[in-house]
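Here the complex is missing a single protein chain, while all its other protein chains stay put.
For subunit A:
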């Protein structure tokens, strides 16, 4: 029966090519625009660490003075050196990492490459296990290297390819900022999206090329990237003691109970620092997990949301348009339907037949929409924004495209089909 309906549908669609083309085009444009924007949103609001995000937490403390204090104020988004080091060495979490973004001036031993700057992560060793960073060669530096400000470095795969042609470079010595560093490892391709572990250096930045111990970079006064917030304007120039927050601190807590305990620990720590006179405010702490942290920072650009709503509005107009056109198309065939009804077809079969026709339009529109979405995503990738290269259609969205297209068109076909199957056979037969 379905095959017969399909045949009828195709015949009917062929009979009025302009109207059919108009319906398919409207569906395709609406679906194409919606799927492009939904895919971008899907990519940007994804979970960067799907296996682990619920266990990663970002503690916030409030070490500021009382100037300009407002009620219910958020604590700073980063920690100071003293607090960071205190929390790190207290080691109350299952794992912890203290870090900042920075840059290293690389003077390649290969004279054919000009000196250049590479984005760097100045971090404690915990970075690699806590974020499951995959290693291509070698391994992370040792805890002793952190303590001794050792001049060791881990490279990204991309940087290793640029400098050493992709060969195993562990053990080699490279010049960074005029100093010698020993390469201990090379990490494999790794680009969490968003760049959640440090939103100060860009929400969707590529991961860094250089990784070196935080203590080493700070002792050598390497330039840092990101944001630094200072209070009680002082002439203190030493980054280790200045009243400034400039470091990111992450902890891994395996169970919710541990997270609750850790939050209490942060409160106790703030209390203790207040009684020591270092903190002036009442304990003001936050412990958000990864996804909450991304939400709180409104990582997904509002333009992307705006574009999605615009595209969905566009799709709704396209669907209303399709309903109107389908209504015209079905009612124009009232006499034909009248004959079928008179020959014994039930309302239900006529309804089914018309819905098959609507579904066929939806399917063809879906294919058109898919092509338009691919075109749209290609255009998005041409944009210079940092997230542009990430806009690709995955299988989930591909299936979603067809479901949305066929589902929406069937929905649009309901009213016209219902109206058309209400025709009175006798009246239709009489008038012709």
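The rule is simple: contacts are C-beta pairs under 8 Å (C-beta built on N, C-alpha and C of every residue); 3 or more make two chains touch, one makes a residue touch a chain; residues count from 1.
Going forward, contacts and distances are computed from a predicted model.
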Just to verify: the chain that's not displayed, which of "Ger(X)C family spore germination protein", "Formate hydrogenlyase subunit 4", "Peptide ABC transporter permease" or "Succinate dehydrogenase / fumarate reductase iron-sulfur subunit" does UniProt list as its protein name?
"Peptide ABC transporter permease"
Using the document's definition of touch, tell me which of A:173, A:320, A:342 or A:426 contacts the absent chain.
A:320
For the chain left out of this view, which of A:305, A:347 or A:392 touches it?
A:305
Determine which one of A:90, A:260, A:331 or A:427 touches the chain that has been left out.
A:331
Tell me which stretches of subunit A touch the chain missing from the display.
19, 22, 26, 29, 33, 67-68, 105, 107, 114-117, 177-178, 221, 223, 231-239, 242, 244, 301-303, 305-307, 310-311, 313-314, 316-318, 320-321, 323-325, 327-329, 331-332, 383-385, 415, 419
